[in-house]
Every structure is written in C-alpha cells, then in structure tokens.
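Down below is the structure, laid out as structure tokens.
Note that one protein chain is taken out, while the other chains of the complex remain in position.
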Amino acid sequence: MDTMPRWADIALIPLINLTLALLVSALVIALIGENPAQAMGVMIRGAVGSAYGWGYTLYYATNFIFTGLAVAVAFHARLFNIGGEGQAALGGLGVAIVCLSVPWPHWTLALPAAVLGGALFGAAWAAIPAWLQATRGSHIVITTIMFNFIASALLVYLLVNVLKVPGSMAPETARFPEGARLPSAYDWGAWMGFGRSAPLNVAFFVALACCVAVWVLIWKTRLGYEIRAFGQSEAAAKYAGIRPVRTIMITMLISGGLAGLMAVNAVQGEAERLVIDSVQGAGFVGIAVALMGRSHPLGVLLAALLFGALYQGGAELEFEMPAISREMIVVIQALVILFTGALDNMVRGPVEGLFRRRRKGAT
Amino acid sequence: MTAPTHTEGRPAAAAPSQTAPAIELRGISKAFGAVQANKDISIRVERGTIHGIIGENGAGKSTLMSILYGFYKADSGEILIGGQRTDIPDSQAAIRAGIGMVFQHFKLVENFTVLENVVLGAEDGAFLRPSLVKARRLLVDLAREYELNVDPDAKIENLGVGMQQRVEILKALYRQADILILDEPTGVLTPSEADHLFRILRGLRDEGKTIILITHKLREIMDVTDNVSVMRRGEMTATVRTADTSPSELAELMVGRKVLLRVDKTPARPGPVVLKVENLKVTDDKGVERLRGIDLEVRAGEILGVAGVAGNGQSELLEVLGGISDATGTVTLNGTPLDLSGPRADGRSRRHAGIAHVPEDRHRLGLILDFTAWENTGFGYHDLPDYCRGALMDQTALRNDTRGKMERFDVRPADCWLHAKSFSGGNQQKIVLAREIERNPDLLLVGQPTRGVDIGAIEFIHQRLIELRDAGKAILLVSVELDEIFALSDRIAVMFDGRIMGERLPGQTDETELGMMMAGMDGKAR
Partner (left out) sequence: MDLATVIQLLDSTLRLATPLLLACLAGLFSERAGIFDIGLEGKMLAAAFFSAAVAAMTGNVWIGLLAGTAASLALAALHGLASITFRGNQLISGVAINFLASGLTVLIGQTWFQLGGRTPSLEGAARFQEITLPLAGVLEPVPVIGPLYANVLSGHTILVYVGLLAVPATWYVLFRTRFGLRLRAVGENPGAVDTAGVSVVGLRFSAVLICGLLCGLAGAYLATGLSAGFVKEMSAGRGFIALAALIFAKWRPWYALAACLLFGLLEALGNRFQSLEVLGVTLPTQFMQALPYILTVVILAGFVGKAIPPRAGGAAYVKER
C-alpha cells in the first residue's frame, strides 16, 4: 500500500529538497559574481570552524529550536501557527517582568521563574487566535499574522512609554539584575575554548530539554496522541471522543509557550534587557525549521543547528566577502521553505514514480 | 398518478429506429488501482427514450457516466454519439457532443443567481449583459415548455434542493444538450418533487431528448423509464424493456445470486431492552431532515438488522448513537437517558456508558490510516486506565494487548507496528472489530461490517458478532447487503427516507419483500 519506503519519506525527500534549495542559492551567489564554493567554505568555517563560531551557531540554534518546536507542535494538530514572532516577543515581555520585578539572588532561581514567565506570556498571546479558530472558525494563519503586528506595536509602546529607564533615550528596559544573569558558555565551557563574547548560554540546555519534552509529549503521552489523531482527521477524532475545541486550545497554548521560551535565550541570556525587536525574525525561521525537520523534535534540532550555522556563517560571509550581504541567509531560508514546503510535490511526484516503477520491475 | 400510457405505442427500443442510437458504448473498462470499476461495458441508448441504469452503490454507475462526461478516460473501449465515434477527453468535449450532466452533488455556485449559474461557461462574448439578457429570455421559454419555473434572479443558496436541480437541468438545456444524464436525481427530493421531476423528464423525452437516469430506486425505474440496464460489480448484467420486466426481477438482477452465507446460530434468547430510541430526529446543516422520527428497541442477546439503500438515514442513526452528531428525541441505554446534544454527547461519554461503535466508514472514522496498528487499537479507548500510566500512554501494555487481539482475530500480517493503511480491508476491519468487541460493551453499533472485506474474513466477522450476541449483548447492525442482514439478524427493520418502513422477522420475509420496502414501495408501516 505504501508508495515508497519510510526512509525515502523522512530522509531522502527532505535531502533532495534541501539540495535543490542550496543549488539555487549557489546559483544566486554565482549570478552576483561571486564563487559559490568559496562562499560555502567561508560559511562552514565561520559557523563551525572555531569555538568562537560555535558560540554563535549554538546561540542562534537555541532560538530556532524554540520557535521550530512551536511551529512543529501546532503542525501535528494541522494548525499553522505563523505567530511565533509575536508570541516570542510577548515571551520577552514576560521574561523581562520576571527578571526585573524580583532582586534574584541566583540564576538557578531566576531561570525557572523566567521560563514560566516567558511561556505564560507566549501562550497567552497564542490563546486568542486559538480560541477564535476553535469556536468561531477564524483562520488561525491570518489571526496569528495580525497578532504579530499587534505584538510589535504593543512592545514599542511599552518600551517607549512604560518600561524605559527614566531619562534614557534608548527604548529598552533597565539591565537585568546580576542574580538573573544566566551563565554563558564562557562560564561553563571556557575549557572548550568559548570566549567571553560567546552569546551561547544555559538556555541552550533548556532548549534541548524542550526537544525531549516535546518528543515525550507528542509520541508518548495521551495528549500527544490526541493532538496527532486530531491533526490526521478531525472526523475520526470526534468518533473517538476527542474534543476539537479543547485540542486546538491546548495545542496552541503549548505552541505559544514554546515560542515564548525563546526569550529566555535571547532576552535573559544574551541581551540581559528587553530591547525593541528582540525576536529578529526567529519566529519565521521556526517555520523553515519545522518544515525541514518534518515536525519531529530530532529533525527540528538538526534543522535548527543547520539554520544556526547558516546565520553565523552568513555573518562571517558578509565580513569576508563583502559583496555577499547578510541577507543571503534570508534567501537561503526562503528557498528552503519554498522547496521543502510549497514545492514538495514537485520532488515527491517523480520520486514516488521512481519507486513505483522499480517495484513493478521487481515483481 | 403515473400512468404507463406514455410508453404505450412508442417505438422506443422495441423497433430498430432508422437513426443510430443516441449513445453507444462498446467494451468500456476502467480500473482505479486494483479496483475494476467498469468491466467491458457495452450499452445502446436509443434516441428519444428514458433509459434507466440501476445498480447498488459501488456497482460502477457513476464511474461509467463520468467517463461519458470526460471526467475520466476509459482504459479501453469506445464511445459513439449518434453513430459517430467520439473522443471525450474533457467536459468541454462532452458539452460539444450534446451531453448534459446533472450530478448527484450539484455543481452550482451557491452565491450566484440562477441566471449567472446558467450562463457560466456558456457566455456569448466577453461581456455579461448580452448573455444574461439572452439567458433570461430562454429561461422564460423553457419554463413554459417544461414546467421548469425558477426565479432567474434568486440566489442558489436561497433555493431548495428541488429548485437547484431544475437549475442544473436548465444549465444543460441552455447548452443545447440532446442527451441528459441524471445521477441519482431523487436522492435529495421529496416524493412530490420527484414526481414533478419525472413530468419534466417525460416532457423532454417527448421533445426528442434522450435521458439517462441513474438510480437505485426500483419505483423510479418502473415509473419513468422506457428501457433499463442493470449493473452489478462493475459489469452490465442486463438491458431490458421496462414494460417487459418487474421490480422483483430487477431486484434479483441487481443483487445477484451470491453464494449464500451460512452462519450457524441458535435462536436468540432476548433479554431486557438495552437500547430504546424514541422519536429521534436529525436535521443536517442544509436544513434537510435526515431522520424523521425513529423508534426502535434492541434487547440484550439479539441482533437488530437495519436494512436499506445507502443514504436513507442509517448513517445518521449510527452517528447519533455513537455520539458523533447531535439529535433530538429520546435515547435510553439500560433505562438511563443519553445526552443527544451538549458536551456529554460525544464518543467518549458513549463509550463510558457501554456503547461500542464499528463505524460504516473505517477509513474516515474508524481508523487513523497513518497510525500504527497498536495506536489504532487504543483509538477511542486511549484514556482508559489499562492503556495509561498517568499522562503517559502505556505503550507496552497497548502493544501487548494489540498482539493478543491480532492473534485472537487472526489479523495478518500480525505486526502491530504496521500502519493501518498497509493492511487489507478485511484485516483493517478486524482491527476495528477487535478493539470494539473486546471492550465487552452492552451495545455494539456496527455499520457495513463486511464492506470491502474478502470472503474469508466475512465469515470470521459474522461468527464474532454472533458470539457477542450469544454472550448476551445487544447489537444494532446496519448493512446494505441483504444477505448479511438475513444471515445475522434476529429482527429486521427497513429504513427508507429517514423513517423505519417496518419490521420483519427473517423467517417470515424474503429478499423481494425487503427490496420493495427498501425502495419505499411498502405503504403498510408498522
């Protein structure tokens, strides 16, 4: 009955898609008159060729793990949460409030509280679109897009008018207290060569824990079972007594919470204050990461590492080959989404045909 | 009211007419994957006649007509229109060849007016106004000629189904169709609407149009057609003059003389009433009443078989009892009333109450095709304590249970890691059956238990149902297979048009009587 083996579906097709995306990217680089092979070399060396590079690559990857998991969890219920950007921004607000409102004695106390704050605010921001989808049928893609913009306006307002340090010009909060500072890679990994400037911090381990937690949630728990069944078929889910409204709400709250957690890394771990646009597009990268990772936590982790390397490599690329600007990353990211998401059938059709013919030839 | 005088004295199919047949199909075959939907079908439809095509659901009628309308390409065979070999690669070609089609599910744009729907695709020139003016004039003429009155400016969504169907006929006539195909046209009509439709069809025939009427209702065939072809399992089994046949003969041709299924069973020993249904009504989201007041009882230790042609409310009955859709009326289980709407009218509450449900469509409802066999074994029961350890699912327990079930129900291959979609129909059904039966429910709802199931598995499944009955459980069986109804039921209720037409005991009735009741031809309801 299966048209092709499982390995082809979960590995071969994503790999072909990724290769196509990279080939077109190389073509773009060639078209602007640069050497794609050289560019690729610079990027790989810049991203993973030194402890310095790893310090950034893993920092970016941490962000993308959170936002990628957020999109992936929603995908399992066949919900397209495009609002990771806004949910992560609100998560930043939650983390900032937690960090600033208590004179934290030690980061081990501040971290769980910040995790709670970020997740709660992110989830709250996802709750309204989720509720509207579940009870009023409002298309969640459109409402989450709208909520991204509303979040951005809200944060600008709060930073300019409420949270700004009196007398300061910069629209940002005060620096978080020392007790809320998360240990950076230098603190715990200097022996691996990480320097003072490395933005990588313990939030990375929170992200890894989230991968495991999401894996357990989706594949091991009753709730995950219900989420997956609902995503496969709403009609069958109703037959089994799985309630659609409850499932949509819970899935989106988890999704929003995961997006909100990104702030633990970017706001608490790196910036140590809340600034305007703390998310910097990571919410959208999450879409590419979830698509590439086929919504599986392990896939998301690998895809997040790839994109983390891409972001860090891209920064190096701009430095070493000034003709190629940083936006090359965005182009690659777009091509990955295009080929793994929208043009999936273009590759799938011929590959399935190939397997069918091979099977026919075998029998 | 429908006198056969229309057919009298007409040459129709009797005398070979001097003109070629309106449509002739020669050796049409079509397969979808492994399923042979049409097998070497040949048929002649004479000009100026109403030609019925009758057959059970899935007999291949709709596929044949879709080939004629250019939706599918036949694997082999040829089509002759008016004696000319004609290729019909798409709908455009069919329209050019003078074929008009009224689909079972109307192809109308709901928020357009009647006029706009009529001209869509057949406009004159790039601007709408001239087309609309012309269409309006033509509509007035057609309305006069064929009793096809419809307000041209009404929006489709505000029209009843009968009116919508007239719009479909008008669409075909506006495209100057000579051959009109109607696919199950009365499925959604009330009897008086259907009579009106037949008057229109006779009028069209008398004007020289050729009409093909696809249906599974014997009454319609007898009332309105000149000739009738019978299809069974993808094959054309006979073509006869309607005047020369009888409903019972057609019923026999349609159902076919299958190998009679014998199930060894002792007479039922009915116990107390388990399920009691009173005045159950369901209205669908289009406002059509699908259940019009159902009353029935099922006792412990008996099987009540509900017979009927598909689409007469049996699915709705199962869905309401299974907690999938809402209804009004009263349903009690062992004397306790069940919620028919609200949060406790769901599948979970029904299972807790002691109702298990083997749904009619295992692909749409009963299984998640992309889940493994063991995941499907927990489907609907995934929150029961024996499958759970706190919030986690006890996958080991679930898998062990699945292995046991697979062995007891002889599921092949007995690999609980395979996806549901990888099993054959019979083995899929056994997975569902094992899940529902082994919960030891007070009441088992079971729809089309052997649809798409191989012969070997049919016997096995029937045996299991009888065992459950003998264990003192109540079973409500819905099936469109009369053989199955006869083989299993202790009592038979026949459903037609959202109502119970009557109840019979299996020993005191036969296929012909039930077939007539299923076609709505029995007036003496209980």
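The chains carry the letters A and B, assigned in the order they are written, with residues numbered from 1 in each.
Here, a contact is a pair of C-beta atoms (placed from the backbone, for glycine too) under 8 Å apart; a residue touches a chain by one contact, two chains touch by 3 or more.
This structure is a prediction, so every number in the text was calculated from the model and none was measured.
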Problem set entry | Among the chains presented, those that the missing one touches | A, B
Problem set entry | Among A:10, A:192 or A:342, the residue in touch with the chain that has been omitted | A:342
Exercise. Who touches the missing chain here, B:120, B:189, B:310 or B:521?
Worked result: B:120
Seminar exercise, completed: Full-complex touch with the removed chain, picking from A:104, A:125, A:147 or A:176, is A:147
For this session: In the full complex, which bits of chain B touch the chain not displayed? Write them out.
Result: 62-63, 66, 69, 71, 90-92, 94-95, 101, 103, 107-112, 116-117, 119-123, 125-129, 131, 171
For this session: Name, in rising order, the residues on chain A that touch the hidden chain in the full complex.
Result: 28, 32-33, 80, 82, 128-129, 132, 136-139, 141-143, 145-147, 149-150, 153-154, 156-157, 160-161, 284, 287, 291, 323-325, 327-335, 337-338, 341-346, 349
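Rule of thumb we're sticking to: only the chains that are shown with their structure count from here on.
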Seminar exercise, completed: Seen from chain B, its contact residues with chain A in the complex are 322-324, 343, 346-351, 357, 359, 364-371, 375, 378-380, 382-383, 388, 391-393, 395, 419, 421-423
Seminar exercise, completed: Seen from chain A, its contact residues with chain B in the complex are 1-2, 216, 220-223, 225-226, 228-229, 232-233, 235-236, 238-243
